[in-house]
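Below: the structure, in structure tokens.
Left out: one protein chain. Kept in place: all the others.
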């Protein structure tokens, strides 16, 4: 019997998982808004990946200057017009996608890496560890991230890296909260008790039983947070604490473009649309994921 | 409705009530009215946190201070002149160490007290003792005890050394009413707490409403002791300064006629609006030098050849283009309105060949290094200039890292040679026509000041500057300053940039605007202005 099992094909061995996956895909595909989200996210990833090949004037994102060509309206040569340094806005918007992707991934990644272990530790071990971790988390949660991030970036000086550091510092507590609740509930589940009874180490229980069961809400939150992190970084950029010039960044572009409204409307409109679409895509996508992975938590 | 100022909009809103007001978009309403007189409304982006004339000054603060207070003399016109004001005349001894001022007899403070010698003495003493704001101008030459009220109308200042330029600082020391101030002293603060938000002046306007971050409203003093140059019939009833942080919002307000004049207008907006119907521009050569200061003690810029290479690689045309043509390149470290200014021949202009030659002579013949360029956070022009610099240095294979920092951080870094950035954008507005203010930028004593971030030490410059500030013979003094200018250009502690024009946009019925380069960037003299409309 064990021999037969070893010979079973991948599909057979994972039949249950695959069936579930197919079901997920099916129910995801049934929702038009989820599919729209997926499409936008895919588009965003493609643009980020192939940006330098898509952008007609890639040098314009590296500090080129063409002062004779300032503030030209959208036309065939410059689809989104040009900015106050004579740079092609389409190229800058396209190349800023990569910055945003990097920002989103890093912030969410850092937040997960810090927040998930802390959350699991708090939920699983309880006691003093939990009290300390959760109180610290509460302190961070009591201040809106944007205000604390503003203070941090203002102190460190503007720049994408500083923005990421600041936003990562304010982002992880959400994951602690999420995972702690889940781990707390799992701690007393029969299968965890059973594992403990047969002498499994804490580390093993955490890795094999607790963590995998927390993944769905983490994935859902992470996909929503991608968009929100990008939005938050853009907000810092708007306040004037974004990417260092000449690096292209949507929020920073709008911050400069503001002065040029409404006569040179294209300057602010296109970077803003890019932010909106990206965040919308990740939100719709995350929403869709939640509906199938974590249906009970459909709360604001 | 509640106050005596009734704008047309206010009346409409009051008439229509809550529901109607929503739709009441009344365009192109001009100045506010007060009976037959008009209230001039002006918008700028900078708040006025402190009224106290001895504690702080910047353009917006000085605009209000100059309107509320009087000084012994006043700067007017372009080129700048010093005209008698509270003092009807003055003289100094031949050594220029003792200065005597004779006051006018009819000046009085807003509360009716006469402006006498004691008020003048107290005000100068107060400025020196507080050791803030204006104190730096005179503290090294004037002890508080050395100011004497000789009689009710004569004040005498005895300086510790000859100071031919003493008079150029006098217009910046405003006279406060000692009786009012002393009545409001708390904890030996010379009334600083009180004068922050209240005034005790004798100027043509008095403060009516003071909301430092949003609105400052002044009322004209009907019986101002010096009278009104435009005639009593035309004089304003009052003035409102609205703090509107966004340039786009200011522009919209001017177009809609919600305000009569705006400043801090972005170059592109200025081009767009200067010929618009109902709007007229004021566009004048500036007095604020822009330079990119280089650290002469540390890193690649410690090498004179690197500094020369950078200065010859800089795209100076871009400096002008960034301002849409409204700027003049510096032909000397001194702005040309400063006495003793000489155009220095051979001041660097873009010449890549020369730049490469200089670089070849340096320790980094092929470039390959990165320089940090720091500017004050939130300022747009220095950011753009940073981009131009980045572009200019590409042919030399020098990278530029553009960094924005808050002013206090920049100053903290720049105060020490070891931490001062490679390059810093520095605007300097000379407060008066004393060449020492600008020559002192290159003296060793400038280290630690924000304009001294080059940390240049040169015995020759130090000697000339020290000699010039006490030299009573004008020709000799100017010769010394000419030497200073040439030497500074030779040592290239900075990239000499440009003077950006000072610009205002106003509705065409506004009259009496007088430009004087000695005012700070957006500042103007409110006193002679009036509204010419029915």
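Just so it is clear, A and B label the chains in written order, and each chain counts residues from 1 on its own.
What we mean here is this: a residue touches a chain if its C-beta (ideal position, glycine included) is under 8 Å from a C-beta of that chain, and two chains touch if they have at least 3 such contacts.
In this section, contacts and distances are computed from a predicted model.
A single chain of the complex does not appear, and UniProt lists its protein name as "Peptide ABC transporter", one of "Electron transfer flavoprotein alpha subunit apoprotein", "Peptide ABC transporter", "NADH:ubiquinone reductase (Na(+)-transporting) subunit D" or "Succinate dehydrogenase cytochrome b subunit". Checked against the full complex, the one of A:29, A:73 or A:262 touching the unshown chain is A:262.
If you put the hidden chain back, the residue from A:54, A:156 or A:219 that touches it is A:156.
Against the chain not displayed here, chain B makes contact via residues 1-3, 5-7, 9-10, 13-14, 17-23, 25, 27, 32, 41, 47, 49-50, 56-58, 131-133, 135-137, 139, 196, 212-215, 240, 242, 244-246, 249, 252-253, 256, 377-378, 405-409, 411-413, 415, 419, 428, 431, 448-450. Although one chain is hidden here, its contacts on chain A can still be listed: residues 32-33, 135-136, 138-140, 142-148, 150-152, 154-157, 227-228, 231, 234-235, 238-241, 251, 254, 258, 261-262, 265, 268-269, 271-272, 275-276, 279-280, 283-284, 287, 298-300.
Following the convention adopted for this analysis, only the chains that are shown with their structure count from here on.
Between the Cα centres of chain A and chain B there is a gap of 46 Å.
By the touch criterion given at the top, residues 246-248, 266, 268-269, 272, 318, 321-322, 377-378, 380, 383-384, 386-388, 390-391, 394, 401-406, 409 of chain B touch chain A in their complex.
Listed in rising order, the residues of chain A touching chain B in the complex are 63-65, 67, 70-71, 84-85, 154, 157-159, 240-241, 244-246, 256, 258-264.
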